[in-house]
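Note that one protein chain of the assembly has been removed; the remaining protein chains are unaltered in position.
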Amino acid sequence: MMVALIVLPVILTAAVTIAAMLYVASPLVRESELPRASSADGLARRLELVEERDRALAALKELEFDHRTGKVSDRDYREQVGPLRRRAAETLRALEPAAKPDRPAGSRRATPSRAKVRS
Amino acid sequence: MAFFGQAVLLLVLGLLGYATVAGSYAAVRGRRRLLSSAVNAFVSAFACTVLAAGTLVLAFVRNDFALSYVANHSSRQLPLAYTLAALWSGQEGSLLLWLLVLTGVGAAALLLNRRLVIDVLPWTAPILGGIGAYFAFIPNAVASPFATQTAPPNGLGMNASLQNPYMMIHPPLLYLGYVGLTVPFAFAMAALASRRVDERWVVASRRWTLFSWTFLGVAILLGAKWAYESIGWGGYYAWDPVENAALMPWLAATAFLHSVMVQEKKKMLRVWNVVLIALTFSLTLFGTFLTRSGVINSIHSFSQSSIGGWFLAFIAVVAAGSAFLIISRLSILRTSTRLESLASREAAFLYNNLLLVAFALTMLWGAAFPLLSQALRGVSISIGPPYYNFFLRIFGLPLLLLMGIGPLLAWRRASLRSLARAVSWPLLFALLVGAMLVRAGAGSSLPGLVAYTFSAFAIAAVLVEFVRGTRARKELGDTTWAGAFTSLVSRNRRRYGGYVSHAAVVLLAIGVVGSSVYNSGRTAHLQPGQAMSVGGYSATYLGTKLTRSASHDALRGQFELSYRGKSMGIVEAGKNHYKVEQFFANAVGIHTDWLRAEDVMLIGDQFDKDGSVFLKIAVNPLIDLIWIAGLVFLIGSVVAMWPDAREKRQLARRALEIDGRRPVVA
Partner (left out) sequence: MSVRGLLLAAVLALLLAPPTAASERHPTLAELEHEVMCPTCHQLLELSDAPIADRIRAFIQARIEAGDTKSEIKQRLVSEFGEAVLAAPPTRGFELLAWLLPILGLAGSGLVIALLAWRWTRLKPEAAKPHLVNGFSELDPKLARRLDEELALLDR
């Protein structure tokens, strides 16, 4: 009984330690070392452009909605929509094939050409 | 048992040390497998901390007084529910809880964001590992919860003021929020260290900040309710250094949640945002240092201990490390900032950040100033509630006003005309409310009147936003109003969840002002049969009764309460005598009128041998709005946190576009 009281914690500790070590070591054996493309720094510029495009699109979307709710007056809307559209278009152009020669421009996404949102 | 606990705790330290060292090496050399292994080490450190904490809880349940910590914080008489929570009733145990929460939240962050952590921000794992290693080092080397002694026949018992149901829920939630703020800090610093300052870290940091901020906010309110119900002075927040220690990082995190939107929408304030995250995390550490080290005395602080020096050293390392990282990455962080107008949403966020951070830093200054005075002049002084209440007015009232103006401003630019149009309804409503309040006699307190007028303005602004938005969505094609409303909210959860949180803050402000400015109360000496009245309420003292249980004797005075002659039933107020702990605690009686959100609180200050009682009655108008505010706050946060399919799709598309593979953040 006394022996069990001393030995049991030791066994338990050893078991936990071994289990933890196996878990920690497992990626070293099982996973591949291949770095993913996104970690390459050359893509940083492209990511920046993509983010810029999404920001510009979101800003346009928001401006339209704010205009519709009345938060942005007609005049403010007319003043702002032009530059915002131009900025968004610039990012779209910057992201076109030249920046990405390995894939044809159209195949990136199937863009359903639906209702225009020019309100 | 102590051996197993101690050994597992040592293993945790080893695992976190490995996560730090191996993770750093992997981050420098770009070794994915090694990094993955470091992440696994962090996750297994969490599993082992669970085992260590479980061991301690088991020791409490089995009354294993050979462990000093168990003997010092429990007894055979302690009810089982409290023995389960006894883990965090003292210094060593709460440091273990800290470690548990840190490894738990950290492991969750690493696993949920695994791709991001492995491929984009490799420094996340070693940074979390390093912070974890520090918090594993303390219970291993400085304040061990597993120290043993010759078992005494009975323990010393638990601090009687902790023997309260809130004790089961408040500390874990508080730690979840407080310690959770480590994760956004780790992402931010990892982004700097890994030189990846694009939006990916921002998304991860913002989500984890929202998570921690929610729990911290709810926990602060639960703590206030605990103080209100159990300490029995009629208040709920005493500007105690420990309470402030939780409020400071909450305010800083609030500032971040606002300013991060400016970064996401306009790529501005990138330097400021990492500074703000580092400040938030440092404030959690500094608040803990102030209250845990015995430097500042407060009703919450644990007894004097030796961890102060260790904490100070760690704070210095964190502050220096983050300052170095931020400064060395200034060149890649800086962007050309352009502000279209001073009357715009983003400009409002600038002012809001200024006020929130100034308030947080003022609280820090208030905590530090007595130390300064002591050190420089040898004069000990106090900085207490009157000081903070003054600054609450200075910073809080403009914030309240800003909370009304901000939502009405458009991004980029609001011309005076559209601003005037947007503001007109809320302004009209606020002026109307103000005039009505003056007529009702609320002018007795000018700050109160101003606060209520601003509150009315802010709540009207939120309502206007919801109404206009829903109307616009209906015009855009939703057939029903309910459909338009859900579509409005689901299209921009963060915005409309945020507005709900604004409503919660307004409720909070109304409750705080009402209960602190328009409250009334008095004390009287009553013989059985006698009555006293305060503000329309009257309490008749009926007599006392005594109930005995294993842990304590409960003495209760019974009072028949009536409001304007109408009986509201019997309210009991008295004292508990905890036998093992040799401690008397107040047991206050609270009658809540939910319709008017008003409480009557009965406090039996002193029961005399002849059967008479010194009874204190406090009437706290509108105080229940504070608790309702907590609920509304939670709803708003859940709305804002709810997984956003649109955002997920957008992030997935971005990831696809840059490397043609599966998303890294999702």
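As written, the chain order gives the labels A and B, with residue 1 at the start of each chain.
In the analysis below, contacts are C-beta pairs under 8 Å (C-beta built on N, C-alpha and C of every residue); 3 or more make two chains touch, one makes a residue touch a chain.
The structure presented is a predicted model; accordingly, all values stated were derived computationally and were not measured.
Touching the missing chain, out of B:G54, B:G308 or B:P385, is residue B:P385. Contact with the chain not shown here comes from a single listed residue; of B:Y351, B:W425, B:Y563 or B:F583, that residue is B:Y351.
Contact residues of chain B toward the unshown chain are 231, 233, 235, 238, 240, 297-299, 336-343, 347-348, 350-351, 354-355, 358, 361-362, 365-366, 369-370, 373, 376-377, 379-387, 390-391, 393-395, 397-398, 401-402, 405, 409, 416, 419, 446-447, 450, 454, 522, 646.
Mapped onto chain A, the interface with the missing chain covers residues 53, 57-58, 60-61, 78-79, 81-89, 92-93, 111-118.
In this text, only the chains that are shown with their structure count from here on.
Rounded to whole angstrom units, the spacing between the C-alpha centres of chain A and chain B is 30. By the touch criterion stated above, chain A contacts chain B in their complex at residues 9-10, 12-13, 16-17, 19-20, 23-28, 31-40, 43-44, 46-48, 50-52, 54-55, 58-59, 62-63, 65-66, 68-73, 75-76, 80, 95, 103, 108-109. Taken in their complex, chain B has these residues touching chain A: 1, 3-4, 7-8, 11, 15, 18, 30-34, 36-37, 39-41, 43-44, 47-48, 51, 119-120, 196, 198-199, 264-267, 408, 410-415, 417-418, 421-422, 468-469, 471-472, 475-476, 650, 653-655, 657-661, 664.
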